[in-house]
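Below: the structure, in structure tokens.
Of the protein chains in this complex, one is absent; all others appear in place.
Residue numbering begins at 1 within each chain, and the chains themselves are lettered A, B and C in the order written.
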Amino acid sequence: ADKPAPFDQPEKVSIALVRYLSTGDFFQAYLTGAQEQAKALGVELRVLDSRQDAALQADMVDQAIALGVDGIVVQHGLTESMTAAVQRAVDAGIKVVAFDVDVQNDKVPQIEQSDRDLARLALEQAVKDNGEAFQAAYVYVPGIAPLDRRDETWKTFKGKYSGIEEVAQFGTLDNPIANSVANQASAVLRANPGVTVVFAPYDEFAKGVKIAVDEAGLSSDIKIYSADISTADIQAMREDPSAWVATAATNPQLIGEVSVRALAMLLAGEDPGHNVVVPPTLVTRDMLLESDIKNMEELSQKLPQFASTDVASPDWMPKVGE
Amino acid sequence: MTLAVRDLSIRYGFFVLLVALAVFFYAAQPAFLSLRSLIFVFQSVSITAILALGVTGTLVVGGFDLSIGSVAASSMMAASYAMVIWGWGTAETVALCIGFGLLAGLFNGVIIVYGRIPDLLATLGTMFLLLGLQLVPTAGRSIARGMTLPDGTTATGSFDPSFLSLGRARLFDVLPVSVVVMLALGVAIFVFLEFTRWGRVMYAIGSNQQASRLAGAPVERYKIAAYMISGGFASVGGILLAARVGRGDVSSGNSLLLDAVAAALIGFAVLGAAKPNAFGTLVGALFVGMLLQGLTMMNAPYYTQDAVKGAVLVVALLFTFSMTRPGER
Amino acid sequence: MTLAVRDLSIRYGFFVLLVALAVFFYAAQPAFLSLRSLIFVFQSVSITAILALGVTGTLVVGGFDLSIGSVAASSMMAASYAMVIWGWGTAETVALCIGFGLLAGLFNGVIIVYGRIPDLLATLGTMFLLLGLQLVPTAGRSIARGMTLPDGTTATGSFDPSFLSLGRARLFDVLPVSVVVMLALGVAIFVFLEFTRWGRVMYAIGSNQQASRLAGAPVERYKIAAYMISGGFASVGGILLAARVGRGDVSSGNSLLLDAVAAALIGFAVLGAAKPNAFGTLVGALFVGMLLQGLTMMNAPYYTQDAVKGAVLVVALLFTFSMTRPGER
């Protein structure tokens, strides 16, 4: 009732979610969050999937403009292809927020899950568990923006702790990723028997490494540190034994909610700030076992900082589940 | 009489389907049938269509080119590398990329014709080769302005605005350049295949190579030329991709191969041709584009798009092909 | 004499290459040539090889199956869905998946044979169809124990340990089940194709469909059967994948397809067969597996693997094919 315009008449508001990546649990959860938040606000949400076609994604922004939406959430994408398109939307008087893509525009708040923090949390845990000197294998595929950012942290870390020795680097995005990475990891583990830590800063990678470690019967000798989380990951970490001991993650559903909330604030004439950071949480195997967490819902219940955040939540904003 | 009906439905069944779909989408979402929307459909398929037109050339001589997706991706990387790292201008870059595409086609053609490797196999090899090689210069990184090179230095070049305009500018403020290129190449290859003697010989080779040779056709040269056309077109696709994306992105171009092949193969069904043909390929590409556009407008989840694409493909083709060769028994 | 040398190099050149590679990798990394390592190579290619063996069947009758990758992926999703959401046991789940694979093959076969759609086109349609459909039941989510369903409830089932052991257990503590399955299917299809009359008829159909029909072969049934074999094998691959990964993984990619096709096509070159054959397919798959395994052990970056795979593929095939049919002129 006391919501600011235009949310006093939310059925007249429509927003668009223009996505670059869509296949996978992270993106699905993100979408769910965005949809739930839109429902809570009572606004219409159109989803435009470019399916990893950067050029198409830029066109889709234009399409959204043509459809006459009030606001746009850009989810992932390439700076180069999105900057101009977003500028056109801004010029057309449309409010835009961007998640995980830098569109180089002062008028566009950046929603971030802070990949650097994710990697830092996981690596700090690794140092805590294994000391400052160990042989590590690293799973990395360059050219993927979040992985590149996590890679920067890894480089910094190696610089800081000279005792950390990276003896092997591998990785692939061949589908199914977990299966292909498992094949690679088996080879790497046999070629480098001294490895005790595997840094796999993407849950698909970690899953694959875990399969290889299990198959080699090394579950108690090797520890896997990773980023991102899903119900399947929780199950994998909980297995007995499991080499996957810790992962740093932001709740993708929460990011979806925050993205829409930030956009709603813009539409209501408020300022969510230029960088809207959703802080990551470290999830360890011990935590999962102690609190008997079996899926994402339970994780949200038992780790409140994972479930919700005050980021971008003015008083009038209806929240999901309220 | 019944014959005429069948004949008509073979020839125009596909168009009826196209129109029916358009009407359906229009009913669901009137914005679907605007000029903007139409142009958007054209633009969204332009790169796929260009690749598909190229592969049509190899289909005509009875071959197949699985390497087009990776040729396009490599050409995109080459364009980005030339501009961002070497600081080349637009003209040289475009020449480099097309040269590269022709070379890749030449390679394919030579190992197929003189190495006698079956076409699927040879081009699959080339595909893997290029998928890997394109990442070597940057050690797997995407190429962007100001990127850090493997040797630690920072790239100083950037994309030339005139180059970027290839992907972004619009003719008369309406037609995107990539659509113009697609239409131009489409018309060119259509005229070439249908009306010139070289195109005729290509069809002859595809139908009976031995007979064509004994009728005086330099079969080897034609086949190699077909693969060069295919490679050249793919590299043009890559250039447009680079211009539109503005970056040598390692993951762009993944789905190009399958979508292009789908378009070229759907083209078989258009006008009841039952053979590879350039006009059909263009229509096939537009068909897929329209479908995806319509579904997006109706807010269908992304995964239904594949399913619907597949279903309509099967139904359309079932309809066309099961009628094409009548009463064999 | 020179003929004998050429003959030998055609027949055994591929093996020489294989041994040379093994020696090279061994020199670089002694861990490469252990029993474990060998078994691991087998394991890493088992799923690809099973798919490749299936596609060999369709190649033999002169067809092609582009849908195997998506059939395998769908079968993986089906297995996960049955266990995690319906709480089915191992036997029913395996039966369901294989049934599904056979059905997909039947569908392919019927639209190819009776719908007269060219095989590449028909199976491409099926591929897209399944890529989309497999995501519908879970609305695009991966399937894992305790997952939340689209309707908000939580899945109660879980993977049966006996099912998981299909992907994880080892016979006599040495041979992984998936390798056993691969070898068993390989031997079965090899014997079937080479030594039974049905296999011979399949080759006859592939070589001359009309002649086979006139000689009394029920060509339609054979072709449909070939696609069912292909679908069935792909679904077995999917089951093993689900058992290994322990999850119904949403994956849009087609790496499985391309690797399987590569293996089947490399098989052409083995023993100078120059035609699809089961033994060659297995060797082809092992070859690719060994290559990737060796390169990973040598810490080669991932992108060199594709390049080397492509290069070796091209060189091996150039070698074999350019010699296979001598003196045509």
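Worth a mention:
Convention: contacts are C-beta pairs under 8 Å (C-beta built on N, C-alpha and C of every residue); 3 or more make two chains touch, one makes a residue touch a chain.
The rule we apply is simple: contacts and distances are computed from a predicted model.
For the chain of the complex excluded from view, the name given in UniProt is "Sugar ABC transporter ATP-binding protein" [choices: "Na+/H+ antiporter subunit E", "Heme exporter protein D", "NADH-quinone oxidoreductase subunit H" or "Sugar ABC transporter ATP-binding protein"]. Hidden chain, full complex: it touches shown chains B, C. Touch with the chain that is not drawn comes from one residue among B:217, B:239, B:264 or B:285, which is B:217.
Across the interface with the omitted chain, subunit B contributes residues 3, 195-198, 200-201, 203-204, 206-208, 210-218, 275, 327, 329.
As for the chain not pictured, it touches subunit C at residues 195-201, 203-204, 206-208, 210-218, 275, 329.
What we mean here is this: only the chains that are shown with their structure count from here on.
By number of C-beta pairs in contact, A-C leads when A-C and A-B are compared. Taking each chain's centre as the average of its CA atoms, subunit A and subunit B sit 33 Å apart. Among the residues of subunit A, those in touch with two or more other chains are 22-23, 51, 141, 173. The set of subunit B residues touching two or more other chains comprises 135, 139-140, 254, 301-303, 305. Residue ranges on subunit C touching subunit A, taken from their complex, read 29, 31-32, 34, 36-37, 40, 43-44, 47, 73, 76, 135, 139-148, 154, 168, 176, 241, 244-247, 249-256, 259, 292-293, 296-299, 301-302, 305.
Those residues of subunit A whose C-beta lies close enough to touch subunit B in the complex are 19, 22-23, 46-49, 51-56, 58-60, 62-63, 66-67, 78-81, 84, 141-144, 148, 173. Residues 22-25, 28, 31, 51, 141, 168-180, 182-184, 186-188, 190-191, 207, 211, 214-215, 230-232, 234-236, 294-297 of subunit A are the ones that touch subunit C when the two sit in their complex.
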